[in-house]
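Written out below as structure tokens is the structure these notes cover.
As you look at this complex, bear in mind that one protein chain is not there, while each of the others sits in place.
Labels run A and B following the written order; every chain starts at residue 1.
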Amino acid sequence: MLGACLDAVRASVPLVHNITNYVTVNDVANVLLACGGSPIMSDEPEDVEDITALCGGLNLNIGTLNQRSIEAMHRAGKKAAALGHPILLDPVGAGASALRTNTAVSLMQELPLTVIRGNISEIKTLALGSGTTKGVDADVADAVTEETLPQAIQFVKDFAQRSKAIIAITGAIDLVSDGTQCYVLRNGRPEMGRITGTGCQLSGLMTAFLVANPDRPLEAAAAAVATMGLAGELGWLHMAKGEGNASYRTHIIDAIYNMTGETLDKGASYELR
Amino acid sequence: MLGACLDAVRASVPLVHNITNYVTVNDVANVLLACGGSPIMSDEPEDVEDITALCGGLNLNIGTLNQRSIEAMHRAGKKAAALGHPILLDPVGAGASALRTNTAVSLMQELPLTVIRGNISEIKTLALGSGTTKGVDADVADAVTEETLPQAIQFVKDFAQRSKAIIAITGAIDLVSDGTQCYVLRNGRPEMGRITGTGCQLSGLMTAFLVANPDRPLEAAAAAVATMGLAGELGWLHMAKGEGNASYRTHIIDAIYNMTGETLDKGASYELR
Partner (left out) sequence: MLGACLDAVRASVPLVHNITNYVTVNDVANVLLACGGSPIMSDEPEDVEDITALCGGLNLNIGTLNQRSIEAMHRAGKKAAALGHPILLDPVGAGASALRTNTAVSLMQELPLTVIRGNISEIKTLALGSGTTKGVDADVADAVTEETLPQAIQFVKDFAQRSKAIIAITGAIDLVSDGTQCYVLRNGRPEMGRITGTGCQLSGLMTAFLVANPDRPLEAAAAAVATMGLAGELGWLHMAKGEGNASYRTHIIDAIYNMTGETLDKGASYELR
């Protein structure tokens, strides 16, 4: 079933508007091309409405936000919302600075986000910043492990219900929930954290999956997580002696380029809770 | 003859000022180094005149334009024009937004461009936006194929004459014309479209070729197109099992690094029409 979400991307070549950071933007573009999508980048407020109108979905990533790109995110987001496009928010560094936290919370409040994807720390920040029941949300542990899993699943479901967005928390174990169901995914490798931008790449990829699978956003989001994680496993198999994080980065994108729906269905490791 | 244009780049190490998008800028820099040139990037209006004065040519790419970089393009362009430097415009996304179209048209009107390089859709947008005989220009098909070739050659010659720039349209078949002659080039592979920025890379490369070959800009532009296309073919020969667009990107730049004028002359596939 997750494989069908990937096949749908390849069949429809979804065009994704990315307002994303300049650190990992090239990889985001190449990952979108690798999975069968098509990327456009634009972060000038006067430009973004036209560009987003041409696309099928919008990927907002605050990794190197500035006043101009913040304004662009709001303008593009309103346009995308008016057009019914899926919108993904990647709140990079929420919790690390007031500007990042406030920007992410403000985007969350103003836009009908389809997915919020981040690590546990970023998602906790948003849950606290946007909620009234702070104590409860803050109770979740700082890493999703087998031990903290039940608690983390409850947290992600609660926050999904409250935020009316699909919440995707990625880490050693990944969680993707729409408030009712929760995908628990166990693909990937720890070495992916030694490459810059695997999270940003996943956000771009996931937006393409959302565009190509409008009737099943939860499955689409989970399929994107599984695709990235499985690519991390398959790419690792190509690591030769002497290779490191720079080669691994290439192998992962290559693995996405070569992945079929069938490969994904065979390799995806997940359960529904 | 095209090979001599590449040899001239390696012999003279042309310094190229790039005001280009942040998606593919690293590849543009590495391609310029691969071909024997030297890249400088600067897009701050207060900085660009000094920088362009040090360089031999100017590469303007509007892929992630913003108000600051638009001003920088105009200022750098005027300085480059005053110094007699070749100026290349890559109108990324012209036609996709009003700001991109207007910026490209405005740069075309204000600056004595040496080359405008884009895909057929971007070039058609500029031809329409800048002309009075819209009906004629708009008649050209949306892809250059063997069937539409005669019509496309006429279009590119007409627009080159009218714009007083060399026009380079890249796609499955590439056309480069100064209004009188038209190079028809058939190197390259379709998989190059699955890598972000091969067009941007070509624009950087072409600017270096223009700087190093001041007396033969048409040949220089055609030689750059052939170099990129041939690198796409040679790079493909290095693709191993399991590799995808990320590895292909590396192989292409490597192929440019290792290309000699002799290799280019042997591998270039073109005719003059």
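Keep this in mind: a contact is a pair of C-beta atoms (placed from the backbone, for glycine too) under 8 Å apart; a residue touches a chain by one contact, two chains touch by 3 or more.
All values reported here derive from a predicted model rather than from experimental measurement.
Trainee: Quick one: say which of A:His17, A:His85, A:Arg100 or A:His238 touches the chain that got left out.
Mentor: For the chain that is not drawn, the touching residue is A:Arg100.
Trainee: Looking beyond the chains shown, say which of A:Asp27, A:Asp50 or A:Asp90 touches the absent one.
Mentor: Of all options in A:Asp27, A:Asp50 or A:Asp90, contact with the hidden chain holds for A:Asp27.
Trainee: Just to verify: which one of B:Asp43, B:Asp174 or B:Glu219 makes contact with the chain not shown?
Mentor: In the full complex, the listed residue that touches the missing chain is B:Asp43.
Trainee: In the whole complex, what residues of chain A lie against the chain that is missing from view?
Mentor: 21-24, 26-27, 63-67, 93, 96-100, 194-197, 242-247, 249-250
Trainee: Which positions on chain B touch the chain that was left off?
Mentor: Counting only chain B, the missing chain is touched by 22, 25-26, 29-30, 33-34, 39-44, 46-47, 50-51, 54, 68, 238, 249-258.
Following the convention adopted for this analysis, only the chains that are shown with their structure count from here on.
Trainee: Centroid from C-alpha atoms only, then distance chain A to chain B, rounded to Å. What do you get?
Mentor: 34
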